[in-house]
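Excerpt of the complex: some chains, original placement.
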Amino acid sequence: MTHFVTYDDVTDLNALIQEGLNAKQNPFADQALGRNKTIGLIFFNSSLRTRMSTQKAAQNLGMNVITMNVGQDSWGLEMEEGVIMNGDKAEHVKEAAAVVGKYCDMVAVRAFAGLKNREQDYQEVVLNQFRKYAGVPVINLESATRHPLQSLADCITIEEFKVRSRPKVVLTWLPHFKPLPQAVANSFSEWMNHRDVEFVIANPDGYDLAPEFVGKARVVHNQDEAFEGADFIYGKNWSSYEQYGQVLTQDSSWMVTMDKMRLTDNGKFMHCLPVRRNMKVTDEVLDSPQSLVIEQAANREWSAQAVLKGVLQNL
Amino acid sequence: MTHFVTYDDVTDLNALIQEGLNAKQNPFADQALGRNKTIGLIFFNSSLRTRMSTQKAAQNLGMNVITMNVGQDSWGLEMEEGVIMNGDKAEHVKEAAAVVGKYCDMVAVRAFAGLKNREQDYQEVVLNQFRKYAGVPVINLESATRHPLQSLADCITIEEFKVRSRPKVVLTWLPHFKPLPQAVANSFSEWMNHRDVEFVIANPDGYDLAPEFVGKARVVHNQDEAFEGADFIYGKNWSSYEQYGQVLTQDSSWMVTMDKMRLTDNGKFMHCLPVRRNMKVTDEVLDSPQSLVIEQAANREWSAQAVLKGVLQNL
C-alpha cells in the first residue's frame, strides 16, 4: 500500500482485515518495522478517537509521531492554485505538504467537508493536494467525503461479531440538528459494497447518498422495513447530498430505540462516535449488550495499525 | 495502587514518599516497567507543571504518552446521565472514557471546579465518571476538590526540608482578585492530616474549608498568630466554600512578606505555583533562600513517578 486515501488504495481487503485482527492479538510484534520512522498527523479539524488511535497504532509499531493542529499550532493553508495570497491564509499547501513530507516518512491528514460547495468538497482538494505535493505516503484521517480508517475498523468489527456468513447490514440515517458531512456514511457504503453482505441503506427522502457511494446497496426510505431481520444496524447522521449540506428534517421517529432493535434478528448496533444520546439513539440501546460502539472504537487502533504497517512495508 | 483520585487510594503514604525520593535519586531505574504501556493525559483545563511533570515521569518509566486537550483537540463532553444531548456537548463521557480506556493503560484527567454549584463540584462528577467508565486506572491531575499529585510532592518536599521530627506546618490563605478553586488547599489539608505535623490553617472569616478536608487541623483567623514558630508556610488563595465560589475580601494584609516570615522559626515558604508576585507574596520572600517553590515544583516529577510506578506495578 502506498497511500491510504480511498478504498481504491486497498489491494486486498480480506488481508487488511486479517492484519488488523493480528495486530489486536499481538500489538507489538512489528515494533522493529517502524523504528526511526516518523508519521506526521495533520489536523484541520478536531479529533479524539482518530488522533489517539492513530498515535497509539504508530507507537505500537515503534514509530515516532509528530502532531500538528493547523490554524492552532500553525496557521491556515491556501489550497487553491494560482491565487494571489493576500488574504488570511499565510502558507500554500504546495509548500506546507512538501515540507511536512521532508520531515516525515508518511503524512496523515484530517480535513472535513465545508458543506458549502458540493463540487469543491467532492473533489477532495485538501487530501489530493497533500497526495500531490507531500512526496511521501498520505493517509486519510477523515476527508470531505470519506473516512476509510473508520470503515476498516467497521469491517473488522463486523467480521468479529457476525453470526452468519452473509449478514444483513443496515446503514441508517439518524436525526440531528446540525448539518454533518456524509463522509462516514459514504465510506461505510463504499466498503460494504466490497463485502459479502446484504447491504441496505435507510434514509428519509432527500437524504440519498451520492450514487458513486451507494453502489449496489438497496436504498429504502422506511426505517422499520430496513431493520427487519438485520444483523447489524449502523447508525449515522448526515446532511443532504441532494440539497447539499442542508438539514431537511430532524424527524425523531428515526432515532434508534429498543422497539426498533426488536425488528432486527438480535441485531448489533454500531456507530462511529461521537454519538448524541437520546437524540440519535437511546441510552437503552447504547447501554445494552447489543451495542458494539466501544468495541468498534477500540478497533480503530487495529485498523490504523494494519494500514500503517502496510505503508511501512512499502516505504 | 489501582486508581489515584483521592487520598483514600493511597495504601502506604510513607512508602509512596520514599518511592518519590528513590525516583529522584535514580530516575531511569524502572524504565522496563513502562515499556509498551501508554498513559492518556486528558486536560479539561490549562496546565504547565502538571502536564510537563507527568509526561516527564511517564517517559522516565519508559511509557508512551498521549495528550488530549478536551474542547480544543476534540470537543466538549456531557457528564450527566440520561440527558437528551441536543446542546453543545457532542459526546458523552460514557463513550469518551470507555474509548480512551481502550487505547490507554491508564488515564489521567484534569478538570477544575466550575465554582457555580458547590454540590456538583464536590460530587467530583468528571473524575468519578472517568473512574466508572474508563475500565483502566484513573489518575487525578487536579479535580474539582483535590490535587493529590501536588499534595504528594508537598509531602516529599517537607520530608526533605524539615529540621525537626514534628514540624509546624501552616496553610495560609493569600489574597487574590479572582475566585479560585479550593482543590489545592483541600488536598494539602487532607494529606497533612495523615502526617506527623502540627497543622494549622489560617484564613479570614468566611474562608473556612469544608469540614471533611479541615479534619483535625487547628483553624485560626489571625495570620500572625498562625505564623509564630512555624517551620513551613504553605500559601494559597481559595474562594469561599461557605459563600461558594465568592471573593469575600482581597485584604492585602494577608500577603506574605519578609516581616511575616520573621514571625516563623526560620520557616520555609511553599506554594504550588503559579503565584502572582507582590499580590500573594512579595518578590523578597520568593527570591530568598527561604522559598522552596522551585524545589517543590521540581518534586512534582517524582511525585508523579511514584504514583505511575505504583499503578504500573498493579496493572
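Just so it is clear, A and B label the chains in written order, and each chain counts residues from 1 on its own.
One rule holds in what follows: a contact is a pair of C-beta atoms (placed from the backbone, for glycine too) under 8 Å apart; a residue touches a chain by one contact, two chains touch by 3 or more.
Source: prediction; values computed, not measured.
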Report summary line: The full assembly in this file, of which 2 identical chains are displayed, is built from a number of copies equal to 3
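One rule holds for everything that comes next: only the chains that are shown with their structure count from here on.
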Query - Interchain centroid distance [CA atoms averaged], subunit A/subunit B, Å - result: 39
Query raised in the report: Which positions of subunit B touch subunit A when the two form their complex?
Result: 36, 38, 40, 64, 66, 68, 72-75, 78, 81-86, 90-92, 94-96, 98-100, 102-104
**Report entry** Touch list for subunit A against partner subunit B, complex
**Finding:** 27-28, 43, 46-49, 51-53, 55-56, 59-60, 69, 72, 177, 273-279, 283, 286-287, 293-294, 297-298, 301
